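With one protein chain removed, the remaining protein chains of the complex are shown where they sit.
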Amino acid sequence: MLFTMHATIMIFFVIIPILAGGFGNYLIPLMIGAEDMAFPRLNMCSYWFMWPAFGCMILSFFMPGHGPGAGWTSYPPLSVLLSSAPGSGNAQTLWTLGMIFIGVASMMGSLNYMTTIIQMRAPGMHMFRMPMTVWGMFITAIMQAFALPVLTAALLMQLSDRVLLTGFFLPEAIAANNASPASGGGQPLLWQHLFWFYSHPAVYIMILPAMGMVSDMLSCFSRKPLFGYRPMVYSITAIAGLGFIVWGHHMFISGMNQILAVSFMVSTMLIALPSGIKVFNWIGTMYGGRLHLTTPMLFSIGFVSMFIIGGLSGIVMAAPPVDIMIHDTYYIVAHLHYVLFGSSILGVMGAIYFWFPKMFGRMMNDSLGKLHFLLTFVFLNGTFYPMHLLGAKGFPRRYADPYQLEGMLELLPMNQFMTYCAIGMGAAQLIFLVNFVGSMFVGPKADRNPWNSNSLEWSAPSPPGHGNFDFQPIVYRGPYEYSHPDTETDHFPQIVAEATDMKNVEVNA
Amino acid sequence: MNETGQPTHKKNSPFIFIIVFLMLCALTGLSFWIGRSHLMEDKFTGWSAMMAVSVAKAMLVVLFFMHLWWERPWKYVLTLPAIIMGALLVLLLVPDIGFRTERYSQERNSSAAESRELTLDSVNSEDVHFER
Amino acid sequence: MGLIYQPAVPVSPGKLAVWLFLSTEIMFFTALIGTYIVLRFGAPEGSWPTTSAVRIVEWIGALNTFVLICSSGTIVFAFENARRDKPAQAKIWLLLTMLLGGAFLGIKAYEYGSKFAHGIYPRVPRSLIYDRPDINYLSGLKQNLSQEIRDLEETKASPDEQQKLETLYLLQLGMVGWTEQKVGSTDDPMMKRLAIESLAQQIYPISDPQTDERINTYVANEANEVQMLFGEENAKLKETELTLKSTQSDIGQLSGIKEPNDEVKSTLAQKTKLANQLTAQITALTKKTTLLRKRKEALEIFKDVHGGINEHYHLKLPMVIPSGNTWANTYFLLTGFHALHVFGGLVAFLVLCPKRLGASRAGLVENVALYWHFVDIVWIFLFPLLYLF
Partner (left out) sequence: MPESYSNAGNTIDYLFNGLHLLSALILVGTMLAIGWIVWKFDESREQAQHIHHNTRLELVWSIIPCIILVFIAFYQMNSWAENKMNRPTIEVGGQTIPKPPLVLVKAKQFGWEFHYAGEDDRIQTQDDVYIENELVVPVGQDVVLQLESYDVIHSFSVVELRLKQDIVPGMIQFAWFNATREGEMEIACAELCGWGHYKMTARMRIVSQSEFDNWLSRVTREYSPNFGSDDGTP
C-alpha cells in the first residue's frame, strides 16, 4: 500500500502544490507585474481545502489495511469492492475523499491563475512578452481547469459506488472475498478512461511549469535570448492540446477497442514532436552563449538531459506492440520517474536555488548547491536507469515480493544496487535542507537582481513586500533580451525603456 | 457594470428577452412533441432531432440570456475548447465502451430483451425447494 | 499602492472567473453525461428501461423545464433592472427567480418521492430492482413477501389489513410458491426463465410488446394447463377418496370377521397397506389440488389487476427491470448533481438578497445569473436525455 501513498502524495501533494501552488502563487504576480493574485480569498480557500485533503490521506494510513489498497490509479473493481483488499475499507474511502478535496482546491487555484494572467498584467506586458514560467503556469492552469472536473466527477461516482453501493464501475454483481455483491451494469473501463483523461494531462501539469522555469534559467545563465520564444510557446500549447487526446496509451492492453488504440498511438507519437522542439530549442539557447555554470544552471542542464531520456523511453512505449511487453513493468516506473523526478524535481530544485534570493533576500551557498546537484544527479541515474533494464526483462511493478517469479531471482543484485542509490539520493537531499535553512539566516544579502536577469520580478525588492512592487512597472520588451548589442551590460530588463537608461536602473536598484 | 465597461449592453430591450423566452417555451414543447411523435420510431432520427432542439435552446440561452450576442467573442476562447474537449471525450468513450456488447459475459447478455433465448446459467434447480 | 493593469478582455476579473468556472463545469457535466451515454449504449441491446417502466412522467419533466426557463427569464430581468439602477424591481425579479428555483426543487423532490415509493433507489440494499428474472430474484421475492406477511400477522387489526393478509397468502402460495415449484420441477432453462419472468411481469409489468406477447401466451397456456390439471387431479382425488372409502369399509368388514383365516389376514394387511397408501396419496393430491386451486384463484384474481400487483395492492415487492439499477444510478447521479447546482444557485441568490441591488452590484448579479443560466442549459440537455429518449 505504500506505493499508493508514495504516488499519491508525491504527485498530488508535492509536485503539483510546489509547482503550481507555491511557485505559481509567488511568481505569477511578480512576473507579470501585479500586486497579488486576482482573488486572494479564493486562494486562501484553495489552500485550506488542501488541509482536509492531506488529513484524509494521512488518516487513511491509520485505517485497517494501512492505506488504500488499489494503487494510485485506483482501478475498479478493486477500488470499489469493499473487501477486495486489506486497504479497501475506510482507507480507500478516505483516499477518494481526499482526492475530491484536492480536485476542488486545484480547480479554485487554476481559476485564479487564469484570471490573474489574463487580466492583471502590467502595462506593456503582452502575452508574448511573458516569461516562459508564466506561460507554463498559464497552460497548466488551463489543463487543470479542463481535466480536473472529469476526475472529480469520476471520483464522486467511485465514492458513491463505495458508499451507496451503486454500480457505475461494476460490471455485474461480483463478490470478492465473500463481500456482498453490489449492483452491476457498470463499466470498469469507464473509470480508466475518465481517470486517464485527467491523469495523463496531470503529467504535463507537473512538467510544464518546470519547463517554463528551466527555459528562464537557461536563457539567463547563457546570457542569451531564449532560442525560438514563439515556437516554445506554441509547443507547450501543443503539448497541452495533444495531452488531452493521448490518455488511451495507458490502456493499450486494457481490452479497449483496438482500433481506438491505434488512434491514441498516433496522437502519442505526435506529442513527442513539440517536446522535441523544446529540447532542441533549449540546446539552441545554450549554443553560442556565455554559460555561467551556477547551481540553477546545472540543475537546468540536468533537467534537459533527464527529460531527453524520459521522453525517448516515452516514444518507445508509445508503440503498442512494444508496450505489450513493458506495460506494468519497471520500464514504466523508470520512464515516469525520469520525467517526474528526473525532470520535474530537478527543475524545481533549480528554481528554488534561482528564486531563493528573491524570496528571502539572501543567497544560497553555491558550493553546497553544486555538491547537492552532483550527488542527486548521479544517484538519480543510479536508481532509475537500471529500472529500464529490469523492465526489459519483464520485472513487474507493484509486487510485494517479485521473487515469487523464479525468473526474477537473477535480478536481485541490480535491485540492491538501486536501493543503495535511492538511499544515497535521499541523503543528498539533506545537504539541500541544510543549505536551504542555513542560507535563510546566514546567507549573504542579495540585492534586487543578483543574477542580472531581465524579467519583472527582479525589479521588485528582495524580498518583495506587501503589494510586490514599490513602483509602477511598465514593460517595454520581452524577458530574454540578454547580450543585446545596444546595451553595455549583458542584460536589458523589461522595465527599461531605452538602452541609454540602463545606468539609471542601477541607481534605482 | 459601468466601470467594467460593456458599452454595447445598452441595445438590448426587454422585448428581445421575452421573445427568446417564448421561443424557449415553444422549443420545449417541440421536444416534448418529438418524444411522442412518430419520429421516435427510428431512434436515430428521433434522438438527433431532440438533440438539435436542445442545442438550439442552449444557443438561445447562451447568446441572449448570457449576453454573448452583444459581447466580443472573447469568451469562446475557453468555453469552446471545453465544449470540444467534452465532445471529444464522449466521442472517444462511445466507440470504446459504448458499443462493445459483443464482449459482455453471457450472464449479462441474458438479461437483454432480444437475446433471451440464451441459456440461463444462473438458474440452478437445487436452490429451489417447494414449501407449504 | 494600486498598480495599473492591462487587461486582455474588457470585463471584471470576477466575470471572467465565472466564465472560466463555467468551462470547468462543462467538463464536469460532460463526464457525468458521458457516463450516462456510455452506460446506456453499453447496456445490452434492448434492455434499457422505458420511461414508463421506471415511472418517469414526461409532463412533469416538461413542467420542470418550463419552470427553469421561466427562472432564467426572470433573472435576466433582475439583472437588467439592477443595471438600470432600479434596486426594488431587481429584488422582486430576484425573489421571483428564487421562488421558481424552489419550485423546481420541489417538483424534483416530488419526483424522487414517487420513485422511492415504487422502490426505485440508487442504493442496493434498499433498491427493489433486479436486473434479471433469475433465481436470485425469486428468493429475494420470497424473503420480502414472508417479511411483509410476518409484519402484518403481528399487527393485523382492521378488516382491511385482514383482507390484505389474505391476498398476501394467496400471493405466497398461488404465485411465488407455484413458480418455485415450477422452476424446481423443470430442467429447461427457458421454461424456468419464462416462469419467473411471467411472475415478475404480474408483480411489476414493464411494457415491452415483445415481452408482453410471449408472457401472455405463456400465461394463457399455463392457465389452460392449470385448469386441465386441476380437473384431472381433482377427479383423481375424488376417485382416490372413493377407493379409500371402499377400502376402509372393506377393512371394517374384514376386521369384523371373528376368526380370520390366513387369507383374510393377508387381505386385511393388504387393504390396510393400501389404505395407508391411499391416505398418503390423498394428502399429496390435496396438496397438489390446493396449490392448483390457489393457482387458479390467483390467476383469476391477479389477472386484471391494474398496473401490476405492486401498484394495485400498494405492495413493495422486488421487481425485474432489465438494466434498471444502472438506470437508477445514472438518473439519480445526473439529476442529483443538477439539483445540487440548483441549490447552490439558490444559496447564491440568498446571499444577494439582503443587499441593495443597484448598479454597483449589477456585476455581482450578472455573475450569479450566468451561473444560473448554465444550470438551465444543463437541464435543457438532461430533460430529453432522461425523460424523452
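General observations
Order as written gives the chain letters A, B and C; numbering starts at 1 within each chain.
We take it that a contact is a pair of C-beta atoms (placed from the backbone, for glycine too) under 8 Å apart; a residue touches a chain by one contact, two chains touch by 3 or more.
Values in this document were obtained by computation on a predicted structure and should not be read as measured data.
Across the entire complex, the residue among A:47, A:75, A:360 or A:476 in touch with the chain not shown is A:75. In the complete complex, the residue from A:269, A:359 or A:440 that touches the missing chain is A:269. When the full complex is taken into account, the listed residue touching the unshown chain is A:293, out of A:44, A:127 or A:293.
Remark: the residues of chain A touching the chain excluded from display are 69-71, 73, 75-78, 81, 84-86, 171-172, 174-177, 184, 187-189, 222-225, 227-231, 253-255, 258-259, 261-262, 265-266, 269-270, 272-273, 276-277, 279-281, 283-284, 286-293, 301, 304-305, 308-309, 312-313, 315-316, 319-322, 324-329, 392-394, 396, 398-402, 404-407, 482-485, 490.
Here is the rule we use: only the chains that are shown with their structure count from here on.
If touching chains are joined by edges, the resulting network of the protein chains shown connects every chain directly with every other. The pair with more inter-chain C-beta contacts, choosing from B-C and A-C, is B-C.
A straight line joining the Cα centres of chain A and chain B is 36 Å long.
The mean-CA centres of chain B and chain C are about 24 angstrom from one another, to the nearest whole unit.
Residue numbers of chain C whose C-beta contacts span two or more other chains: 8-9, 20, 23-24, 27, 30-31, 34, 38, 42-43, 131, 323.
The set of chain B residues that touch two or more partner chains comprises 78, 81-82, 85, 89, 93, 97, 100, 107-108.
Contact residues of chain B toward chain C in the complex are 1-6, 9, 12, 14, 17-18, 20-21, 24-25, 28-29, 31-32, 34-36, 46-47, 50-51, 53-54, 57-58, 61-62, 65-66, 72, 74-75, 78-79, 81-83, 85-87, 89-90, 93-94, 97-101, 104, 107-117, 119-120, 122-125, 127-132. Here chain C touches chain A in the complex through residues 1-9, 13, 16-17, 20-21, 23-25, 27-32, 34-35, 38-39, 42-43, 122-125, 127, 131, 323, 325-326, 329-330, 333, 337, going by the rule given at the top. Listed in rising order, the residues of chain A touching chain C in the complex are 33-35, 38-39, 42, 107, 110-112, 114-116, 118-125, 127, 145-150, 152-154, 156-157, 160, 164-168, 182-187, 190, 194, 197, 467, 469-470, 472-473.
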